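There's a structure below that I have some questions on.
Every protein chain of the complex appears in place save one, which is left out.
What follows is subunit A.
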Amino acid sequence: MKESLLDILRCPMDKHELELEDAEYGENGDEIVAGTLVCVECGERYRIEDGIPNLLPPDMREETPA
């Protein structure tokens, strides 16, 4: 994901901003390929994997539908 996407993303639970932690950047440096987004309010953590942030709330994160 592009770093500028951070301005658009919010914690799905309380709509507060997210802080980027442990960011790994891609080869040309303009994309975040891995890291964690942390809600500044509730502290919930959202992983970025293969360049895709997973902003599902904790109870929806399983890979297959219920």
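As a working rule, a contact is a pair of C-beta atoms (placed from the backbone, for glycine too) under 8 Å apart; a residue touches a chain by one contact, two chains touch by 3 or more; residues count from 1.
Quick note on the criterion: contacts and distances are computed from a predicted model.
Peer 1: I notice the complex is incomplete. Of the names "Nickel import system ATP-binding protein NikD", "ABC-type D-xylose/L-arabinose transporter", "Methyltransferase domain-containing protein" or "NADH dehydrogenase subunit M", which is the UniProt protein name for the chain that's not shown?
Peer 2: "Methyltransferase domain-containing protein"
Peer 1: Residues on subunit A that touch the omitted chain in the whole complex?
Peer 2: 1-2, 5, 7-12, 15, 50-57, 60, 63-66
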